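One structure follows; several queries about it will come next.
With one protein chain held back, the other chains of the complex are shown just where they sit.
Now for subunit A:
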Amino acid sequence: MTTTFTDETRARAREIIARYPADRSRSALLPLLHLVQSEEGYVSPAGVEFCAEVLGLNKAQVGAVATFYTMYKRRPTGDYLVSVCTNTMCNVLGGQEVYDTLTEHLGVGHDETTADGKITLEHAECLAACDYGPVMTVNYDFFDGVDPQTALGVVDELRSGGRPQPSRGARLCTLKEMAVQLAGFADERDGAVADGVPGEPTLRGLRLAQQHGISVPGFDPNTPIPSKAEADQAAAKAKAAEPAKAPAQPAAPTAGAGQPARSAEATGSTAPDVKAPDDKSPEVRAAETRQPDARTAVPDAPGTKVPVDGAPPAPRDAREAEAAGAASNAPAGDGKPAGDSTEAQDRNLREAESVTGTAASSDRGSQK
């Protein structure tokens, strides 16, 4: 069966897929499901097949995603989706009465559509406009501070062909037109992006600050960004000058000389900022404590030798830990992993074979 989607939809699908990395086209699935809704008003079996086809998925994979998200509708919808918030805050402020009134007036329940195909009603969970509660949305644009009467006015106007103006946001479009925007395309209606002004609750704190002339003092947009490279250079200069002043400690500068602190160029290393007794990662600390002879120094571990010279520090803690482990475990001469000597490995193998009685040395056996 071939799906019936228009060439325009197919072109849009290609555009959506091109937004994501070439080998990660599956990321386009959510916008594509919005896209098929823009043509059919819901995610139909044909819509699922279309998404599967363009992404190289199977229908079960697409269906599993489509049924997870509440904005993908599974039955045909009306031109206008009326969502009434009945979550706690809107609920106690009167949202439940609004919803109950609309249910009775329209004669439909949650996720149902009126017989004239105009309105689909739903109760919604928090719509992120609690300071305007109780709120409802029509095709996701807000009507603030509604009561049963204003809500009835809105739905009656919608059913008689009008398009009431939302409290904030753009003038209404149909649900299918909205689905195009949800698929990631610009709102092409002239000036729709400019529609709507911030409501008073949004500006409440700002108005107070403006009325009383309050701003945050001390803001200087030309404050320099501290540079570590420059700080290091300054520190190196200071250090170079230091031995002349303090000749009594000859040992420390020798060790430092081989590793001029951190390289000023971009190695990508970022200074670890762990608030711990010392600033090493637990992995490094554990490796060092277990292997006090390891090359990386632990000043307070017994028997630790401070290295005389050495390679510059590896950029990441993990590599330090690895190095600490490898340094104290000479690799076996046969290229097998570091740790066990050749004899030990042979012994393990023999033991394993004698226990299991088979030639295959199971993992469990060789670990003994």
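Simple rule for what comes next: a contact is a pair of C-beta atoms (placed from the backbone, for glycine too) under 8 Å apart; a residue touches a chain by one contact, two chains touch by 3 or more; residues count from 1.
In this text, contacts and distances are computed from a predicted model.
Not shown: a single chain whose UniProt protein name, out of "NADH-quinone oxidoreductase subunit F", "Cytochrome c oxidase subunit 1", "Sugar ABC transporter substrate-binding protein" or "M56 family metallopeptidase", is "NADH-quinone oxidoreductase subunit F". Residue A:208 is the one among A:11, A:208, A:235 or A:349 that touches the chain missing from this view.
One chain of the complex is left out; on subunit A, the residues touching it are 19-21, 24, 26-31, 33-34, 55, 64-65, 68-72, 83, 86-89, 91-93, 124-133, 137, 139-142, 168-170, 178, 181-184, 186-187, 192-193, 196-198, 200-210, 212, 214-221, 223-229, 266-273, 315-316.
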